[in-house]
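A single protein chain has been omitted from the complex, and every remaining protein chain is retained in its original position.
Per-chain numbering from 1; labels A, B and C assigned in written order.
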């Protein structure tokens, strides 16, 4: 694997590398980690890469690697740059013949996302988008239980993803990622809704198996001096007519990384929170609540859930393991290529849907929260 | 005290009576419990009333009691009838010179609510509306902490009140209260939003000390055969510009009586849930979470919170004690009358605000969730 | 009902009175609340008793009440004095022909407890000991589930009751009850083990349906200046051969009223904590955890549990309601007397067992924690 982005001090790049390590299946052998060529090469060497594969730019990496013999070159590229450069990096990597695993959101703008979608289709290669919360065994279990009808027809969903790391004016400049995420030129058309709103959006679609069809949204910029949304909420409709509310904010003081979801059906309901990923509650009307726990030996879980567990019940699984489940799935798919099996990741279509969600929320918000269809947004 | 409504099998009437008992300050000595005069008298005798004060109708009760010597007659009336008859009963009781404590929502329709508001003003008597969840010590503590600025300026609120007791078609006819609450002629203009949405609405205003000024709402009738809302959600704005989402539903299977609130400020946030009323979490950015617990000996709580505790810390307080705190406050206010002190209950103005909330939500919902101001709703 | 003890500032007396009020079945009409005759009478009048039934001493109360016509006099006596006077008060009340409901522990010394046991037998009257934690619906449910074999044969029990209100030297004199509970002359042979250890002991026997047969204990006095145990632990055996550990302490800083129990069987296990009485967890091997919640409408609970609920699911029940369930049971038994039905309370035999537990723990502790049988303790 080669990496694009994720240089010194970048949080998410380190997370991708550790996750790949955990799989035991993926080796990072090349990279272009920074737009500064010297910094990029130096950081690659720091990471233990062979100096001639610590590249100065991603263009250089793609060109050189593509010229190596098949059994020596990288098989896939991991893209962990700011949103605005996903499209160029992904399209170039696909054009060079490499499978791509890419951090979310898919791009800075819907138009770029559609460009990636087309490039994936043209290349016939594998593409995975990393929404790591869907790598938790119990997030998979929620999807499986809902698909099996355990809670009946979905009626109402409440999802929220709240943080506080941008809750003050001084936070806007406090870290590399705060700077680029608050800058429309690099983050793209949205701030909080792009960064974490899309996680909440995708989790709803992932668990319910239903598309979000329209939203009535309000995006706001709460902290003075910012030019991009840092807080917002939306009502939404699912394809089956169910209704929901979604909140996403990075200015809710006291919230760390509070992604939570509640899904209510006509038979029962499901509760899961990213911060306590090792329990999921199912409430069926007129029965005791059930609390499920992940474990490689928990026979009451679905096969897919069990396959996502590295240890028996009672051994807590964390964020990095969930993320590693995406990389493990992607490595498996790469191995099985040219078959197009499950990559363990979100698909490029999921990524485009997320970008349509952002665009629709922005349009609705500018239009007094009028209901806005995702499939109707103009590009 | 005399009671209007709350006959055989009525849940809420029994709750009011036990709550009054817990105070040790209030004695039920008269009542008109049913629209059927014989049933009313028989039930009063069953409850241990003197037969001549177990009345056949509330008109009879008010007339006879008013004619008794001052130290023998009732001092106040508790109204626990279906919503549609609150206005007639309350206005008559006030006209007869009795203070009134009344179950929520204030009335079936905003117009009736305004009629009660006028009658209270004209009478100079006390009026209390029972939103019992504000009687919990920690709900009071949330209000006091927010008023003291502990979490800073409010930015975002999430509140929901979800139940499942009307989630199936057969539930509509399953009990007396299911029948009248599902019947627009008796419940009034709204179902779920009137019954429980107003609790959520009031809890937000009670804790934050801010009015909800406008809503973008969607009310729905999910279960076939019903002619009134049983589910809905709204985005809302508070007077200080903060934003929030409110969900209220009686068709969310697996939810018992799930009233929960989260309030986020620019310093910290507060979490409280009615189903676990004996803990409240305060999260201040960059600090450990704090979990508060009620107790007559918990010196870190506000004086008002401590006064609402009958036992020391570690002795769980329940729903009936919270309800009794409303009655205890009302009894204290009656004792201090003609002073108009705190009744421990919501005011008639709070009740009118709740009715404006219902009306605005209905108008918004009919108007594609357009933002609708509460103070502008036409009557 | 008449009351003995529970004067001004006494915590437990007020709890008994409110609990009796909640039942709606019991009226306090007489009392001797203090050993100071004037204080006793004044306090009775403050409580709203007729002045001639606010007595100066319990002897006076018993004599006068016994001389009243049967339909005017009290039917039962509630004893809420310090432990050392339980025996005299109870024996006198029984001798005067009144049923007795008495606070725990049964007495200050085992010998006094045996005296009460004999008096109960001789009188043929009803006797109830108030271990209020067994009045919680889910404590009853635990007993019923275990009796029905849901968790199989009991193998191991962990129970603890920890508090901190006596954790400092100055606490010993900080309140009326701190003074007498720390004074062997009034508390009896034990401090913490008598006050709260017996609650833990009884809860084990109540839930498991098994007697504790022997203990290996260590009682300690941790806070300087005290002459009675304020902390301790024991290993114990149940009649079926199961094993357990019990901790009881009033010097564990940070613990409010932390009574918790875990019962493990060969099929599953049960968890319940007094401070969160509205949920109980059942864990069966290889299955999701089940969380049970009390409610008058929760059909999955036993009939006895449902009967102990005043409100539907989702309406939290508290300490006072649990205590009231004991009084409600006792009132029912008094009504059905001379039948000897369930009093809802612990029996005099349970109380004697608790005193044997204290005695055995003290003997074991003095004997290097040697295993000591409860049925063999010398009096």
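By our rule, contacts are C-beta pairs under 8 Å (C-beta built on N, C-alpha and C of every residue); 3 or more make two chains touch, one makes a residue touch a chain.
None of the values given here were measured: they were computed from a predicted structure.
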Touch partners of the unshown chain, restricted to the chains that are shown, please. A, B, C
Considering the complete complex, of C:179, C:222 or C:307, the missing chain is touched by C:222
Determine which one of A:316, A:341 or A:376 touches the chain that has been left out. A:316
Given C:111, C:266 or C:342, the residue that touches the chain left out of view is C:266
Across the whole complex, list the residues on subunit A that are touched by the chain not included here. 11, 14-15, 17-18, 21-22, 24, 163, 165, 255-258, 274-278, 293, 295, 310-321
Give me the subunit B residues in contact with the hidden chain, please. 281-282, 286-293, 298-300
On subunit C, the omitted chain is touched by residues 151-152, 155-156, 158, 160, 162, 164, 167-168, 216, 218, 220, 222, 231, 233-235, 243-245, 247, 249, 251-255, 264-269, 282-285, 289, 368-371
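Heads up, the rule we're going with is that only the chains that are shown with their structure count from here on.
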Can you tell me which chain lies farthest from subunit C, using the average of the Cα atoms as each chain's centre? A
If you average the CA atoms of subunit B and of subunit C, how many Å lie between those two points? 36
Calculate how many whole Å lie between the centre of subunit A and the centre of subunit C, each centre taken as the average of the chain's C-alpha atoms. 55
Could you please state the distance in Å, as a whole number, between where the Cα atoms of subunit A are centred and where those of subunit B are centred? 43
In subunit B, what residues contact two or more other chains? 255
